[in-house]
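Not every chain of the complex is shown here; the ones you see sit where they belong.
Letters are used for the chains, namely A, B and C, taken in the order the chains are written, and counting of residues starts over at 1 for each.
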Amino acid sequence: MMLDTSAAGVFVIAPTPFADDGALDLDSAARMTEAFLEAGATGLTLLGIMGEAPKLDAEESLRFAQHVITRVGGRVPVIVGVSAPGFAAMRSLARGAMDAGAAGVMIAPAAGLRGDDAVMAYLRQASQVVGDAPWVLQDYPQLTSVAISAGMVTTLANEDARLVMLKAEDHPGLDKLSAIRAAEAKGARRLAILGGNGGIFLPQEIERGADGIMTGYAVPEMLVRVRELILQGEREAAHDLFDLHLPLIRYELQPGLGLAVRKHALMRRGIIASAALRNPGPKLTPATLAEVEFILARLARRDPTLRL
Amino acid sequence: MMLDTSAAGVFVIAPTPFADDGALDLDSAARMTEAFLEAGATGLTLLGIMGEAPKLDAEESLRFAQHVITRVGGRVPVIVGVSAPGFAAMRSLARGAMDAGAAGVMIAPAAGLRGDDAVMAYLRQASQVVGDAPWVLQDYPQLTSVAISAGMVTTLANEDARLVMLKAEDHPGLDKLSAIRAAEAKGARRLAILGGNGGIFLPQEIERGADGIMTGYAVPEMLVRVRELILQGEREAAHDLFDLHLPLIRYELQPGLGLAVRKHALMRRGIIASAALRNPGPKLTPATLAEVEFILARLARRDPTLRL
Amino acid sequence: MMLDTSAAGVFVIAPTPFADDGALDLDSAARMTEAFLEAGATGLTLLGIMGEAPKLDAEESLRFAQHVITRVGGRVPVIVGVSAPGFAAMRSLARGAMDAGAAGVMIAPAAGLRGDDAVMAYLRQASQVVGDAPWVLQDYPQLTSVAISAGMVTTLANEDARLVMLKAEDHPGLDKLSAIRAAEAKGARRLAILGGNGGIFLPQEIERGADGIMTGYAVPEMLVRVRELILQGEREAAHDLFDLHLPLIRYELQPGLGLAVRKHALMRRGIIASAALRNPGPKLTPATLAEVEFILARLARRDPTLRL
């Protein structure tokens, strides 16, 4: 199954589950895979920034990817993040992931690139590096400091048939999303566009023309349902449901800390066995844990989807 | 009236109102001042980052500050932001503001300072530069890239009696807030601490020991009310009210764009005449305006405080 | 006298002389002006980054500029740096400088702009802000983190007749300089191009087609002479003379520290009365002073131009 521009829905970004001692926890990975598919995921993304990818060595990265891809067994496409500080590591991981059955790879431009020419040159080279894999362009300037304009996206889309998806998480980024769709309406090649940013603009992203969202929010059932409601024209109901989750979405968006919160929520839902992060990474303080539990409890009272 | 460590409540960060042609709009400034005081503001902050301070020249900055301070007439303390690329401009503005009746000044470390020693040296020099003015330390690393640890804050507090307030808007920053309060409990000099970040963690900030918040959210009535509810022990009610406002808070937090949204909301509330920003600044697209109106309408239906 | 694209030679960037107590030292400014003109300067640049511009308030900036411009009395064009955190301050300073007789203004893009579109928008707005003043584009990404490609320079040159000069100090930047000259050879409007970066690539810049250099090296006589030698075809002699000065050029290029070294050298040459910098700024340690003196002594023995 190869990723193409018809991709849509909710691609859940999977964290990488570790045991309390930091070892890869493949049992949790299997359980998590089933949970996300049951939640309505139409795809999975592994080894993204939220997957603590830089904290795995090359062998572990491939082992984790192979394990999940095998478990998914073709039910949905699996995307593997291959952003790396150099092209050699990117090539190795991309080849290994595709050999293991990935549907495509995801690439963000190297942090700190300056000037549109340098960014475009990097992305063109990266596309060559991943061979014949379909690829997702991750536009995430909060982390990379790299600006990618709507025009750069459509230029790449027109010249590179293997670029099939944009993960749109510039911030602010809604007008850019609209600009890309407008350019497509005038003839540019159409990409699948999935939103991101922890889901904090999910309703707006769908309303602006995104085909779905790719994020790691701890309650992906909500992402699926909100998108459906909007597509069914139930705008107020969509926002009603979404707004219930905003307090948790916001709490999960805290840089660094957010992933620890997310893993805690997944552990509380029984999806992974341990909330441990590898070093360097934050540990939740008692005060933070209490806040998370308070938010989860309020949410569980309001949205029956969330069972703890 | 001089600012001291007993300051508390809601200090509203005032935008700088412009006419559509970019001229200072002092009539709107006067109306805005009254609106914020009626909303329950216990202080005002002028010429912060949200006040487009760098877009005013030296004469305009002082004229605007004088106008608002005169209008306030001593009812609440007024803080003037004096962060500047150099100490000469900081000194001029601080002197002018204090002469005009400001209660204190606010200083953020210069962007890009690296290493705790350099940051401390800068802040100590800046304190000298503003003469005998009470001052507020703005901890806003998202903009400055400067890290200020809890230990640095308490060291400064202990050695500099004119440092009276911390505007705490590191992100994530709640555990740092708790750490400072813990150090104070063990003997460090107590500062007034106000939260920030557009209010997105208001309930948690108060629960962690903040004395209030300093932010420019377009519906400051909510900030006042949520703080009161928490202090009265009505935690669930506080979160219920706060959560109603999260969709707008989140929308206003978009870097760059948020101020334009905020000014639009203030214009829609009849508080300022024009939502214009000076260049360089964003203009709201029709799609963005429609989203803001949708959010405002939903909020007005749920919180009668907000009349449009 | 208005700056135009025929400008060439050595534009000396003047430091701002202060007394030991930090007061503006206008006597030294006058003496320095004469010294630079005697050294063969074909222009002066005031209030550049090396001129500690952000450490002057608005009134001081204008007073200093007026003093020097009056002293120059039209013998050479004087350029005033007007880069500022906002357009209001830029407009005020540009108007004041031009009213005082400046030949043009110099603008660097605001630090941190991302994406070619944002950079171009900023520069187009800035050009409007400075009214009818001829302007110099300062391309200095080491400080601004902003990339300006050769194509962006020629696009601006073609559309804006008031853009008359490029201060080319990207690093590395020699191939970009060649690329701009190549584009001009194919029809783009020709700009005056002056090098920079403390002179560390002076011979190469001239050989690549620069019309001269704009920098604050403490021995501008060398800059003048090296350029002349290259234009006369005396390439080896030019490099021989230049290489004598490289140890000092290199020492002056240390970020932050270099300006203190430069002021010390100018003081030792009897050109300014004090080497003082305003805060925040480094003070030379005894070990550093000894190194500077050693380098100056070696240079004075080899290049009789340098009298101490």
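The working rule: a contact is a pair of C-beta atoms (placed from the backbone, for glycine too) under 8 Å apart; a residue touches a chain by one contact, two chains touch by 3 or more.
Bear in mind the structure is a predicted one, so any value in this text is a computation, not a measurement.
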item	value
Total identical subunits in the assembly as filed, 3 in place	4
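Going forward, only the chains that are shown with their structure count from here on.
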item	value
Fraction-based call for subunit C against subunit A, same above half, different below	same
Distance-maximising chain from subunit C - centres being C-alpha averages	A
Rounded Å distance between subunit B and subunit C, as computed from the means of their C-alpha atoms	38
Gap in Å, rounded to a whole number, between the CA centres of subunit B and subunit A	33
Mean-CA-position distance for subunit C and subunit A (Å)	47
Numbers and ranges of subunit A residues touching at least 2 other chains	none
Subunit C - residues contacting subunit B, complex	52-60, 84-89, 91-92, 110-111, 121-122, 125, 278-280
Subunit C partner contacts - residues on subunit A that touch it in the complex	114-118, 141, 145-149, 151
Complex interface listing, subunit A residues touching subunit B	171-172, 174-175, 178, 200-201, 204, 207-208, 236, 239, 243, 246-247, 250, 254-257, 285, 287-288, 291, 298
